[in-house]
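Heads up, one of the protein chains got dropped from this complex, but the rest are sitting where they should.
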Amino acid sequence: MEAESPSGVAGKAAPGFEPKIVAFCCNWCSYAGADLTGVSRMQYSPNIRIIRVMCSGRIEPNFVLRALELGADGVLVAGCHIGDCHYISGNKEAEKQIARTARLLEILGVDKRRLRLEWISASEGQKFANTVNAFTKEVRELGPAGYGRK
Amino acid sequence: MKDVLVIGGGVAGIQAALDLAEKGVKVHLVERTPSIGGRMAQLDKTFPTMDCSICILAPKMADCADHPNIIMHTCSEVAGLQGEAGDFRATVLKHARHVDASKCTGCGKCAEVCRLKGRIPNEFDFGLRKRGAIYLPFLQAVPRVMNIDSKKCIFLTKGKCGEKQLCKEACERGAIDFDQKDETVTLDVGAVIVATGFDLFDPSGMFEYGYGRFQNVRTAMEYERLICASGPTGGHLEVEPTKEHPGSMAFIQCVGARDLRLSPFCCSVCCMYATKEAVLVKEHYPDTDCTIFNVDMRALGKGFEEFVERARDEYGVRFLRARPGQVTEDPATKRLTVWYEDPASGKVTSMEADMVVLATALVPGAGVAQLAKALGIELDESAFFKVRDPLMSPVESTRPGVFIAGYCETPKDIPESVAQASGAAARAFEVLKRKGGAAHA
Amino acid sequence: MPEEKAQGAGREAQGKEEGARDKGVGKDGGENPVPLSASPLEPSSLAPCALRPAPCRIGVFICHCGSNIGGIVDVPAVVEYASRLKDVVHAERNLYTCADDGLTAIKTAISKHGLNRVLVASCTPRTHAPLFRRTCEAAGLNQYLFEFVNLREHCSWVHMREPARATEKAKALVKMGVARARLLERQEEPVLDIEPAAMVLGGGVAGLSAALSIANQGFPVHLVEREPELGGMAARLHRISPTYRNAREVVGPVAEAVSAHPDIRLHMPATMTDLSGYIGNFEVTLSTGEKFRVGSIVVATGADELRPDGLYGWGQLKNVVTQMELERLMAAGPFTRPKSVVMIQCAGSRGQKVSYCSKRCCFTAIKNAILLKEESPDTEVHILHNEIHVYGVAFEKEYRRAQELGVRFSRYSPEKPSVSEQNGRLNVNFYDEGLRRERDLPADLVVLSTPLVARPEAEELSKMLKVPLGQDRFFFEAHVKLRPVDFATDGIFICGTAKGPTNIGECVEQALGAASRAAIPLAKGRVRVEAITSRVNTDTCRGCGRCESECDYHAISLVPVNDAFGNRLVARVNEGLCKGCGKCSSICCNRSISLRHFTTPQIMAMVEAALEEG
Partner (left out) sequence: MSAEKEAAVKSTKAYYCVECGKCTGICPVSRGLEYSPRRMVKRALEDPELEFVRDSQIWNCLTCKLCSGVCPSGVDYIDFIRIVRSRAHAQGLSGSCSQGGQLSTMARMMASDRLAQGRNFWTEGLEVAEKGELMYFVGCLPYFDTVFEDLRPDTLDIARSTVKVLNAAGIRPVVSPAERCCGHDLLWSGDVESYRALARQNIREMKRLGVKTVVTSCAECYRTLSRDYKEMGADLEVKHISQLAGELLDQGKLKVKSSGKKVTLHDACRLGRHTGVYDPPREVLRKVAELVEMPRSGPAASCCGVGAFLTCGAHSKRIQVERLIEAGAAAPVLVTECPKCQIHFKCALRDKPVPGAKLPELEIIDLSSFLARNLEAGKP
C-alpha cells in the first residue's frame, strides 16, 4: 500500500497554505462548547466554518465527502460525549457513520486524518480551541486535499 | 391564579419554578447571589454517569431566564411572610446590583478595566480565581449581567475611584448605575417553596487534617473547580509548589459529618462524589494513585454500587476502610502523609499523598434560622427545615402553604432534590387550585 | 466542476408528505413557503425553486455588539459584502441588534422591503434565537424563516488578534447563512390537544400519593391496581422507620382519601392490557375491558422482595426468615421473643443475587432490631453487615439509638456469613473484621435483610409503554440526574420502587414529583410541539423499517397502506413523540424522511457556500 500514498492526492503544502475546514457541531454539546470558547476568549485559527446541526446523528457520510469534494482540506465532526447525547444515542450513530466514512476515505486515498471526530462537551471550551488548533495545524501540514481546486 | 414564591435558585428551585411556570403560574424566583445555578453549577461532573454538570444544568437555567412566567430576583432575600396559605404577602429585599440588567450584555469590558481586577477572591471558584469589584459570577451565569460587589467597589466604598470610573467609561451601553439603591418589594403569592440548599463545612477548625495550613489539602468542592475544564486551572490538577499533577491522591470522607462533635448526620452524597472525583483523576491521569478513605461506602442508588465497582476494578481506585487520624506535611516538599489504621492489620499505617481531598460536610445554610423566622417555619435539631411527616408529607413545612425541597430539608442528592422540587411544585399548585394541599396530612 | 445540485431537494419538495402543513403557500403569498429561491439557478436551491419559483427576499442584519464584534470584524465591509449576495435585498448594521432599536429595525425592514427571510449575524443562537424569532413573528414573518449567524462567540471573540481574517470569516459565515436562508421553509408548530386526565398504574404508597395530588390539582385520575385492595407493599409492613408509626395508620388515610375522592376512579383489580397513542392522547385498555383516554400516565407499580431461595437456609431451616416475614410476625401480635436474634445484611444483594444495594435494608433491620429491643430488652440482637448504609439525618440517628439500646453491630468481611443448624439451634458463622477472627453466633431467629427486586411484570409493561428498563430490570428514567421522574417518552412518568429501591418518604416525594410533571400537559390543555420534526415522503418510502427500529423515541412506526404501490408499509412520524434529532434522516437509504429545518439541501447549501471562493 506504500504506493497508494496515504496523504491524499496533493503533495506538500505550499508556503502560506491556509486549509479550509468545515465543522459539523451538535447544538447541545459541541456548538455550546464552541460558544464557551468564545465567552472565555480562547483563540483559535480562523480556518474553520461551523455548521450547526441538532445532533451529531444527523451527519451523513455525504456531508463529509461533499465537503472534501468541494475543496475542504479537513472536516471536523463534533458531538456530545458518548452517554451524554441529548437525543439518547445520536452520537453513537455519528460514531458509526464517521467510522464508515473514514474507511471510504481510506479506499479513496484521502488521508484519514482529514476527518476528525471529537466529543466536546458544553463545558470544554478549551478542548474545542485545542481541537481546532491541533486539527488546523495537522491539516496545514498535510497540505491541500486537492479536490475542488483544479 | 396566585403567584408562587420560590426561594433559592439552585437546581431544586429551578425545577420547582419551571414546573409551575409550565402550568401557567407566575413564579418569583428569589436568589441570594447574582446568578441562579446553585451548587450544581460548581460541580465538574455528576455521578454515576459522569455528565458534565453545567452542561446539563445550563439549559434549565436558560429556560428560567426565557420563561415568560418566571420572574427572577437575583441578589435578593426574603425578609418576611404574612398571611396564610393561598394568600401570602412576601417581603423581598432586592440588593442593588449597580448594573442595569436591561442594558448589560455581559460582555465583560467593564471587568477588564476595574482597578480591583484580579484582586478579590471569586466566590464561585472558592477564591481559586480572583475577580474585580465588577464581575460576572461565572461564565454561564444567568442572568448574564455583571454585578458590582458593593462592599469592595472603590467608588461605592470611598466615593471616588481614581480620576474617573473606568468601568462606567468602558461600558458601551451605559449599564452601570452607581445610584441604584436596595429596594423592598411585596409580592402577593399563594404558596412558597423553600429550596435554599446547603453550605459547606469549613474544615479549617479540624486541626488533624491541616486544611488551611497545608496548600495541598483541598476540599472536595475546591477540587471540583480544579478538575473542571472551565475552572481556574483549565482542568489541570496542580500540586504546590511543583505545579505538576499529583502522583498520588487521598480522599478523606466524612470530614465534619457523621461526627457527633460537628454534624452527626450522613450527607448522603459524599461516598459517590468522592468515587466520581477519584475516577476523574484516573481519567485525567491514569497513573495517579487514588485512595478513598471511608468506613461505609454508601453507594445506595441506581447503578451506584456498579459505579463503585467500576472505579475499583476498571480504574484502579483503592478503597480503604478507615478514617485517617491525621495528615502531616513535609514543610520542604509540601508532600503530605496520611495516617490511618490499616483495616487488614489493625496497625497504624501511613501513605504519602501529593494531594488530599476532604469530603467536607454539607451543612444547613448559615441563614436558615433567620429565614425560618421570616417564614414562620420550624427547623429540626440539625437545622434542616422540618417537614410535617417525613413519610407521607415529605414536602410540607410546619406552616401550611410553605413547602420545602432539596438539601435544605434533609441530605439528598441531585435527582432526589429534583423529584422533591417537582413534588413541592405539585403541592403548591394544589394550594392554588384551592382543593386543599393537606387532604391526608 | 459539476455540482451535486440539489439532489434530494426535488424529492423533498415533491411527492405526498405526511401532514399538509409542510405545503401550502404563506398567507400573504409573498412569503414563499416551500423552498425557494427564484431566480437564476444555483446548485442547492434549484430543484425546489424550479417547481415553485417565487422571489426570495433576504434581509441581513449585522450586529456590532458594541465593540465585541465591531471592534474586531470590519462590520461595514461585511454589510457591503452581504448586500451583494444573491437574493439579499436589504443589509444593514446595528450597534446592538438585540436592543429595542435593532429589533425595530428588523420589523421595519420586513415591511418596507417585503423581506421573506431574515438573517441576523450577532451572537449565539443558543441564547438569542428565541428573541429574534419572536421579533420576526411579531412582524408577520414565520419564525422558521429566520436564520442566525454567530459572529461573536464563533468569530470576533476567538480571532481577536487576526481582525482581517476574522472579517473574511465573518463574510463566509454570512454567505453560508444566506445560502441556508434561501432554502428555509415556513413551519407551523403543531398543537396537540391534551385529554385532561391522567392514569396512575399502581395503588401502593407512590401510586396513591400521585393519584391524590393529580386529582387535587384538578384533574380526573384513573387509578389501576392489580390487587383487590390498595396500599401495596407498605401496607404489609409492621411499623415504618423513622417515625415508627403503624403502617396501616400511615397508609390508611391516603387510601381512604383516594377512595373518597370524586375525581379518582378506581380500577381494581385490573391491569393494563393495551396502550396506544402519545402524550395528550393515550388510549388505554384494561383487563376488565374498560377503555378510556388520558393525557399522561404515572407508573408506580412497585417492586417485590427478593425470595432468598437457597440462601442462608431460608426455606429449609426453621426460624430463618426475611425482614418482611419478621414484620408480619410482629404485626400479628405478641410472639415468643427469641433469646438471640441475628440479622444478616445484604442477604442476596450487593453481589449475591443482585448487584445493587437495596438502600432500605439497613434502616429496616435497625428499626426491627429497635422494636425487638424495646419490647424485650433481654433479647440479644446482632446485626451482621458489611457496611451500614443508613443515610441522612433520621436513619443515622436511629443507628445510634440502636447502638444505645444494645443492638450489636459486627462487620463481616470479606465473605458473607453462613447459617447452619447445630443441636437444634441455629448457628451463624462469619469472619468478624473488627475482631479479626472467625466467630460463631448461636441464634433462635435469623433474619435476612433481602433486597427489593423488579417485578417480572415490568418487562411486559415496559414494552406496552415503550419505556426502557435498566440493567437491574427496574424502570429507567429519562435522565438519572435531572429528570428523575420522567421517561424519555413524553407524557409518561415514573415514581416509587418501580424505579428502584427507596424509602417511603422518597417514594412519596417522587410520587408528588411525578404528579407535578404529569399534570403539566393537563394544565396546559394543549402542547405546542417544536416544528423541527421529521417528515416522510410516502411516495418514495420503501418501508424498510430502519428508521422505526433506530428511533430512540419510538416516534416512527410503519403503518400498512394499500395504494398504487400495492399493499405495503410506510413510515409515519408521530410528531408528538419526535424530538427532531434527525437520525432517521441521515440513515434513510433513499432520503424519504427528512428533518424539517435541517434538511439535506439546507446543510449542503452551507457546505457549498463555505467552500466557494469569493
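Labels for the chains are A, B and C, by order of writing; each one numbers its residues from 1.
One rule holds in what follows: a residue touches a chain if its C-beta (ideal position, glycine included) is under 8 Å from a C-beta of that chain, and two chains touch if they have at least 3 such contacts.
Remember, it's a predicted structure, so these values are computed and weren't measured experimentally.
Enquirer: So which shown chains sit in contact with the chain we cannot see?
Expert: When the entire complex is considered, the left-out chain reaches A, C.
Enquirer: In the whole complex, not just what's shown, which of C:364, C:489 or C:592 touches the removed chain?
Expert: Answering carefully, the residue with contact to the hidden chain is C:592.
Enquirer: Mind pulling the subunit C residues that touch the left-out chain?
Expert: That gives, for subunit C, the contact residues 2-8, 10-11, 14, 41-43, 46-47, 50-51, 538-546, 548, 558, 560, 564-570, 586, 589-592, 600.
Enquirer: Please give every residue of subunit A in contact with the chain that is not shown.
Expert: Against the left-out chain, subunit A lists 1, 3-6, 8-10, 60-62, 65-66, 68-69, 100, 103-104, 106-110, 146-147, 150.
Methods note: only the chains that are shown with their structure count from here on.
Enquirer: With chain centres taken as the means of their Cα atoms, state the distance from subunit A to subunit C in Å.
Expert: Their C-alpha centroids are separated by 30 Å.
Enquirer: What whole-Å value do you get for the distance between subunit A and subunit B if each is reduced to the mean of its CA atoms?
Expert: So the centre of subunit A lies 37 Å away from the centre of subunit B.
Enquirer: Residues of subunit A that touch two or more other chains: which are they?
Expert: 32, 36, 39
Enquirer: Would you give the residues of subunit C that are in contact with at least 2 other chains, written as numbers and ranges?
Expert: 126
Enquirer: What residues on subunit B touch subunit C, complex-wise?
Expert: 11, 15, 19, 22-24, 46, 48-49, 51, 56-57, 60, 62, 66, 105, 107, 109, 144, 172-173, 258, 264-266, 268, 295-306, 309, 321, 343, 346, 380, 382, 384, 389-395, 410-412, 414-416, 418-427, 429-430, 433, 435-437, 439-440
Enquirer: How about subunit C: which of its residues touch subunit B in the complex?
Expert: Listed in rising order, the residues of subunit C that touch subunit B are 65-68, 95-96, 98-99, 126-127, 130, 205, 209, 212-218, 240, 242-243, 245, 250, 253-254, 257, 261, 350, 355-357, 359, 387-397, 400, 433, 436, 470-472, 474, 477, 479-485, 495, 499-500, 504-506, 508-517, 519-520, 523-524.
Enquirer: Hey, which residues of subunit B end up touching subunit A in the complex?
Expert: 44, 49-56, 58-59, 139-140, 228-230, 234-235
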